[in-house]
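And now, subunit A:
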Amino acid sequence: MIAALRKELLLQWRSKAQLMAIFVFGAAALLLFSFAVGPDAEALRKFSAGFLWLGLLLSSTLTLAESFHAEMENRAMEGLLLLPASARALYYGKAIANWLQLVFLGIALVPVMVVLYDAGTTRIPELILIIALGAAGLSAPGTLYAAMTAQVRSKQTLLPLLLFPLIVPALLASVKATSLIILGDPMNQGKSWLVLLLAFDAIYWSLCGLLFHKVVEE
Partner candidate 1 sequence: MREDNNRFPQLPWILLGLGIVFLAIGSYIGLFVAPPEMLMGQVQRIMYVHVPTAWNALLAMTFAFVCAVVFLFNSDWKWDARMEAAIEVGVVLAFLLCCQGSIWAKPTWGVWWDWDPRLTTTAVLLFAFLGILALRKFVDDPARRAMWSAVATIIAYADVPIVYYSVRWWNSLHQLQSSPATVSRQFWLPLRMNAFGILFLMTAFIMLRARVGSLRLKQELAPPPQAGEVRG
Partner candidate 2 sequence: MIPGGWNFVVAAYSLTAAVLAIYGVSVIVRLRAELAKGSEER
């Protein structure tokens, strides 16, 4: 599995331009959200967490769709998958690579959020933790659905269509937790949201890993 992961990361590193483009897309989305709300500093700050995560979610459809692009181009999947064990290795390798990409994307979008919405915070480690957990929630089911939809037509619509309803709890929890960090958390509710995120991640990282070989076998 480490080999699979290393291969993935190498692939991602080689397509830095792709990552940059996705970041620009995310930043543009954040900009558009502010146009949707208007120059109301109060409102923008209040909803900044929501905008950040929506932007990240939209960007994730691009990263996830990309992740099986190489396999599809070379029809490489058919050769790789003789055993459920190798399918599992492929899944976790891809899922971790996607996760890392999303984490970097999330962290990169934070300054954009701070500038556009005046939504700064000093609690950086906690913010990074939330981004890590939230991105994990997107990556686990996202990678599985990306594998599925890479093999069909109309993949661009199908991936978000399947993913978005599913990740609602992760989205809710990430937005709430981030929002509490930015706006203040007098009653210390942040922890409960993190626990929810952790539970979501645990369930889906195991469930999707278990089911992945069914999705790629011939």
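As a selection rule, all candidates are chains of the complex that A comes from, given by their letters.
Everything that follows uses one rule, which is that a residue touches a chain if its C-beta (ideal position, glycine included) is under 8 Å from a C-beta of that chain, and two chains touch if they have at least 3 such contacts; residues count from 1.
In this text the structure is predicted, and so the values were computed from the model without any measurement.
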What candidate from 1 or 2 touches subunit A in the complex under consideration? 1
Hey, which residues of subunit A end up touching candidate 1 in the complex? 141, 144-145, 148, 151-154, 157-158, 161-162, 164-166, 168-169, 172-173, 176, 189, 192, 196, 199-200, 203-204, 207-208, 211, 214-215, 217
